[in-house]
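Below: one structure in structure tokens.
What you see is the complex with one protein chain gone and the rest in place.
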Amino acid sequence: MTAAVQPAAAADPARRVRWGWLFWAAVGVVALAVFAALTVRWIAPYEPSAQNLVDSGQGPSGQHWLGTDQLGRDIFSRLLAGARTGLIGPLVVAIGAGFIGTALGLWTGYAGGAVDSVVMRTIDLMYAVPPLLVAIVVVGLFGGGYWLAVGVLIVLSAPGDVRIVRAAVMAQRELPYVAAVRTVGVGPLRIAVRHVLPNVTPTVVANVLLQFVVGLIALSGLAFLGLGVEAGSPDWGLMVAENRGILDLNPWAVIGPAVCISLLAIAVTVIGDRVYEVLSQRTAAR
Amino acid sequence: MNEPLLSVDDLGIAVDHRELVHRVSLHLARGESLALVGESGSGKSLTARALVSLLPSGLRATGTLHVDGAEVDPTARAAGHRGRQVALLLQDPFTMLNPTMTAGDHIAETLSAAGRPRADVPAEVTRRLAEVGITDPSVAGRYPFELSGGMSQRVALAAALANDPGVLVADEPTTALDATTQHDVLALLRRIQADRGMGLVLITHDLRVAFSVCDRVMVMYAGSIVEHAPAAALRDQPLHPYTVGLLTSVPSTEHYQQRLVGIEGSVPATHTVLDRCAFADRCAHRIDACVAAAPSLVEVSPGRFSACLRTGELAAAVQVRDAAGVRAPAAPGEAVLQVRDLRKVYRSGGATHTALDGVSFQLRRGEALGVVGESGSGKTTIARCLLGLTAATEGEIEFAGVGVVGGRRSTAQRRAVARVVQCVFQDPYSTLNPMHTVGATLAEALAHRGRPVADRNAEVAALLQRVGLAPDLAGRRPVALSGGQRQRVAIARALAVEPQVLLCDEPVAALDVSVQAQVLELLREVNQQQGTSLLFITHDLGVVRQVTERVLVLHRGVVVEEGATDAVLDRPAHEYTQRLVASMPRVGGDWLT
Partner (left out) sequence: MTLAAYALRRIAAILVILVVLSLLVFGLLALMPGDPALTLLGPKASTPEALAAVRERFGLNDPFLTQYARWVGNAVRGDFGESIYSGDPVTTLIADRVGVTAWLAVYALVLTVLVAVPLGLAAGTRPGSRTDRAATAVSLITLSAPTFAVGFLLIYVFAVTLDWFPSFGAGDGFFDTLWHMTLPAVTLAAGQTAVLLRQTRAATMDVAERDFVTFARARAISPGRIRQRYVLRNASLPVLTSAGLLLAYGLTGAVLVENVFALQGLGTLLVRSVAQLDLPVVQGLAMFTALLVLLTNLVVDLLYFALDPRLRRAAVVS
């Protein structure tokens, strides 16, 4: 018998979800980045790597909208080209870590037992060292490039996913509907995949989006430190490091890529927050 | 009659443009007690919150509220009368107290806030605790997690009364408590109210509680008051069809009823029925005029009000039918389930807790066996052991046709046991997977029964009809169903596997009383007509009287009494059973003494 203050008609499944202008603005930002990454070859005013020492370190002008860097490369064209490493690496990190995290989280959260103990102790171990430091050490010492950095970040991001998914799964496991389908005779794999997984989907999706942001920030941070992407390639994090010396000559050479990273990260965070809210409204509605 | 201490006129509460409470008026004199009775969605709790200006944010209120002659705003964030003239006591004793403060601190801070000299506070705390029946001085130094539910509720009561308010609003103060504790706390509440000459507004869903504690009773339905009368008059001669339905729905603790009569349908949202009689859709006496306009609350005789157009003509027709029925003779067959010497010990850290201490019983084919106990009796642990959701520490369970199966079960064992025992769980809101349609849920269960499924859709439809639901519900998700409907789907899911035993773990405890009867009737039917054995776990003696023919009384993990249900309830032998039977709320007589 519930005496909670619960408006009788609170749950109104017929009411349509309003995504809000902020969400669509964020989708717009991501769409722009994707568009730039796909079409940079045709739309960039200059070849992103073309050097022109005569025009080096210039501020914005009609010829170079955002000016040039020390080697006279066009900042705007390089920003467009930077969308490629800005998107692909974080995307692979998010999906890779999300896949590992969801699989392990489901398994450990639902089955428990020895596997759970081993996985959780390993994760405790990984939490003892800040992931960015591990990435710096591994990528630095092993002299790896961009894809090694991406791989390391997948491994380092997965524990967070495992923990979150595991906690969500364990919460679901306690609910009577799981006990009921177990009682009916449904097998553990089917319960985990068909019953529990759909109910933790909001968590998984929100987390994949969050990992994209974490991946983007980490990869650009590594690039800023000269790790990961190849020297000279158009990458936003690397551009900030390369152009820090000409902050006074052409601040756009530094601020431009910094703003690009920030905008993309903010946009994906906004999308993640909103998607989580909407999805959990759908699943939690009772 | 003197000036009312608390008076509410035309109170309306709304969120956005949806009204939740509609034109409620009530007046309370000094020293008087009034019960607000209603099921979930009736608006009784919101009305209670409005009395202390503690409406949840986002709600708007209309109408006026006067306390001791002064007008106050029911939506104000800061309200002078709140806690000082009008105090509020909440339902759940385990969440009402600050977990990081001791019991004594809760009372002391309220005393200090009232400006009492610091030196007097400790002695006063002791005196206040004594007033609520706590004489052990060490209780003041304990934290909430170190107190039982009844103890917490007493401490909360003392804290609420620390400012010596003129009126106490108690919102379902004993609903979360066990029957024996509820009995004691209600008796305490009644005594304190009389001793202090304090006004009391008691919010409850249980008419029996209202009758025994309060002078007057108001019955609320879908946000409005439908009947208002002195307690004794309402008990003896209810006027509104809803009140009659409510009284009829309560399963009798005293005798077996031939038929359990609930109220069909479910409570509508207040804002959808503002222009008509809110109860009309569920009323057997409805005429066209009932849905043409909203009936107003009219004084039928001095002090008696009813909001039914047909009050006069129906007086004779609406009677609480409550005749003792005769049980069909039971002819149970061989044992389908045998539990031998079951023990379950929980260990956490260094502490151990014995949930079950050597429980044995057997269930025969076609039999309906009740397991009665309060929280902590171990009754749910029995269910968990049977279902293989936890492993027993000692003892064994034998399933007919399967043999002895332990706690750790392979999927094959689980499937074999599934055809013997299926379960209906307590909480209708989480018993179904919210992402699956009703049809998918039932189809999945059908796939696990012994015989092959010929036509899935037809079988799903048949199952739904079997539990009294329309076949077109198959396409819906649980969110679109009421609590009673969800519990029926849960029963259908269990029946789909065609088990020999239906294990019911408090299947109606979370349902409104008007819905309970139908679900209970359905379970009786499954047992009596289909011959499925029932193992029925409950805390409610009324339910056990109606559904089972044999009963085990469980107390702290031990079966203290066992026998035919009627015999055990009529002539309890064990001291604990006697106490349990004595503390059960009853409609007639004073059970609070």
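Details
Lettered A and B in written order, each chain numbered from 1.
Methods note: a contact is a pair of C-beta atoms (placed from the backbone, for glycine too) under 8 Å apart; a residue touches a chain by one contact, two chains touch by 3 or more.
If you're wondering where the values come from, they're calculated on a predicted model, not measured in any experiment.
In the complete assembly, the contact with the undisplayed chain comes from B:Ala156, out of B:Leu6, B:Ala35 or B:Ala156. Remark: the residues of subunit A touching the chain excluded from display are 124-125, 127-130, 132-133, 136-137, 140-143, 213, 217, 220-221, 224-227, 237, 240, 244, 247-248, 251, 254-255, 258-259, 261-262, 265-266, 268-270, 273.
Residue-level contact of subunit B with the missing chain is found at 52, 54, 78, 82-84, 87-88, 90, 92, 95-101, 109-110, 113-114, 143, 145-146, 156, 159-160, 162-163, 349-351.
Operating definition for what follows: only the chains that are shown with their structure count from here on.
Rounded to whole angstrom, the centroid-to-centroid distance between subunit A and subunit B, based on C-alpha atoms, equals 47 Å. In the complex of the two chains, the subunit A residues touching subunit B come out as 1-9, 11, 13, 175-177, 179-188, 195, 198-199, 283-286.
For subunit B in complex with subunit A, the touching residues are 15, 18, 20, 40-41, 44-46, 49, 56, 91, 171-172, 175, 203, 205, 222-223, 267-272, 387-389, 411, 414-415, 418-419, 421-423, 425-427, 429-436, 444-445, 448, 477-480, 490, 493-494, 496-497, 509-512.
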